[in-house]
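Of the protein chains in this complex, one is absent; all others appear in place.
A and B are the chain letters, set down in written order, and residue numbers restart from 1 in every chain.
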Amino acid sequence: MSDNGKNLVVIPIGPQHPSLDEPGCFTITLEGEKVVNAIIGVGYNHRGLEKACESRNYYQDLYIIERVCGICSHTHSTAFCMAVEELAGLTVPPRAEYIRVIVAELERLHSHLLWLGIACHEIGYDTMFMYTWRNREKVLDILAAIGGNRVNYGVNTFGGVRRDFDGTISSAILKTADALEDEIKHYLDIATTETTLMSRLVGIGRLSREDVIKFGAVGPVARAAGIMDDIRVVEPYGAYKEIEVHAVTDTRADVYGRTVVRILEMLESLNIIRYCIKNLPDGIIAVKAPRRVPAGEAIIRVEAPRGEDIHYVRANGTDMPDRVRVRAPSEANWHGMKHMLEGGYLADVPITIAAIDPCYSCTDRAVVIRSGNDTEIMDWMGLREYSINWYKKQGVDISALKL
Amino acid sequence: MLVFLEMLRKTLIFPGFLFMFIYGFLLQFLDRKIYARMQNRVGPPWYQPLADILKLIGKKVIIPEDADAKMFRIMPIVSFSAVACAFLYVPVFGMHAVFSFSGDIVIVLYLLAIPPLALFLAGWYSRNVYATIGASRVLTQMFVYEVPLFISLLAPTILAGTWSISEMTAYYMAHPLYALINIPAMFTALIAFQCKLERAPFDSPAAETEIVSGPLVEYGGRLLAFFIMASNCELVLLVSLFSAIFLPFMTGMVWVDLLLYFVKTLVTLSLMILLRTTMARLDINHIVSFCWKRLAPVALGQVILNLLIRGIL
Partner (left out) sequence: MAKIGAGKITVEAIKNLFHKPATMKYLGKGTAKIEIKYRGRIQYDPANCIDCLLCMRDCPTGALQIINKGTKENREMKAVLNIGHCIFCCQCVDSCNKKCLTYSQDIDFARTNKADLTVEL
């Protein structure tokens, strides 16, 4: 306890704390109950997986990349597979694309249900926590029937998917989707009318539209501030090029807005799953992929449950990648956290941290910053100018793209 | 001599301390089991509260170096003995408590103010950041609910015209319709009891996800067992007080009254469990504004109403 004339108390939240699922250290300086300073410390979950990927072949790396995160595992493996398929020039068959989308939307469903439970637990509403996790079990049973495991379902392989499913699983999926729709509408009703819940969520953790652009937040955090930042709509990939996705935005820009966005996204996921099952094309589920991937670079972005997930793969013609870089969405959302925490109360700290849906394992990468004579610092606009000029030299004009 | 043995039997066994312990365990088991069943879970077996206390008594007590060892050890005992002492003045069944005299409701309310103060001092002398914040929240919450609690418990005494709990119960048993006048005070008292026991939605002092169990964060072993026993016994005391003051239906026959006592206390407990299950935890600022803006005016209104009716009668 430090006392420097103004009665400031420094309280550590973490690395072990009942409100954090994974280790992270937040050093909060309090004046009474108000937060005046917050220092964010992440990095406890660094595993060196980008380096590990460089000394293993592509088939081994597929499973390492899948285990970057336990909850958004399918999106990471989809992005990696899409990068390698682009480098090797493979065309994925349509049935495989649709199966990938079905699994991705089921994953979004179970991830948002998990988030809803954790958010209710952070504010002390344990009953909703138990109910949402009970319903999440139904989704996990479906995923185990399709993929073979409840999390880290290894459905993807280079050139398509590994598992096919038949009519019994399709009808089980449709039955579960109907049961879940009633439950999720009930949660929306509770979230919009329960006074004790709303008094803990409304007006907390505000990140306005300008701040979202300044700090570069993605996913439901940006969508709650009114920015249409859904990769399935902005730059469709895979089967999303044929499916119409109604992305959800809200204007409240606080924790309550993020809650409403996530619940409405769950309802939209159910619609997408139903459409995909009805229109599932026939055919093979995978094409053969080469062992040695031709040299080149690929950048792929997909829409994970938490936001925009970017993968970069550089191949050099052998059967091991040269460099793999994973930029998970949680990495982009941490920058606005200090701004959101300061000015609030201690009781709002756990729910504000939980509202960006942090995945500490996704976040932790190591970046080497070198300074010296041949380096310069660019701001956002300078970087955009630099990239437009670079692409003009290659013969591509991208200056018409809006930010 | 026989009178002395009789008094000893009443104090220690029934309806005294042993009855309070056993009924406290039963009420805690029912609380956890019904809470779990409402959430679609299985819940603990019937011997769980007893097993928890026995396990805690067997564990080692670790006192932090910076903490004040004497205060650290005394506070659980102070809290527990205050609650046990207050239980002797509440009529458990029938119209007579173990001891009763005019003015004992004031004694009971005074003794009930000691457990939160003991919790505050325990947290303060633990010299831990989480404990300090939890302790200051305990005190804030205490200042806020004491006024509605006192007023809503004293309003029925104004109508009854006596300051002894046992005589008040006898008065309401004689005129059962007057108990209906006290219904607003009944609701305020129920919510104020939920505040006093620090159960959801008012469990901000011991918020697990923010300050890691609040003032008791450094406690373990038999000292923590005493605090938990004090909390159990406070639950028994408050439901008994509630059913003695606000639900005075009795028949005069001994065994039927005992059964009625169990029924009344279990109904009160069910209402408290429902409050705990269906609401999220309120922020300390919301608790302050809720108690001053909603509870206190209703309690004051009840007092004014009772004064007017007493004047008419």
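As a convention for this text, a residue touches a chain if its C-beta (ideal position, glycine included) is under 8 Å from a C-beta of that chain, and two chains touch if they have at least 3 such contacts.
Owing to the predicted nature of the structure, the values given are computational and were not obtained by experimental measurement.
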item: Residue touching the undisplayed chain, where the options are A:H46, A:R162, A:R206 or A:R292; value: A:R162
item: Per the touch definition above, residue among A:G14, A:P93, A:G117 or A:G154 touching the missing chain; value: A:G154
item: Residues of chain A in contact with the chain not shown; value: 56-57, 59-64, 67, 127-128, 131, 134, 137, 141, 144-145, 148-149, 152, 154, 157, 162-163, 186, 189-190, 192-196, 198
item: Where the unshown chain meets chain B, residue by residue; value: 34, 36-43, 274-275, 277-279
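Going forward, only the chains that are shown with their structure count from here on.
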item: For chain A paired with chain B, centre-to-centre distance based on mean C-alpha positions, whole Å; value: 46
item: Footprint of chain A on chain B - complex, ascending; value: 38-41, 127, 129-130, 132-133, 200-201, 203-204, 207-212, 277-286
item: Partner chain B, residues of chain A touching it in the complex; value: 1, 9-12, 17-19, 30, 33, 120-127, 130-131, 134, 194, 196-197, 199-200, 345-350
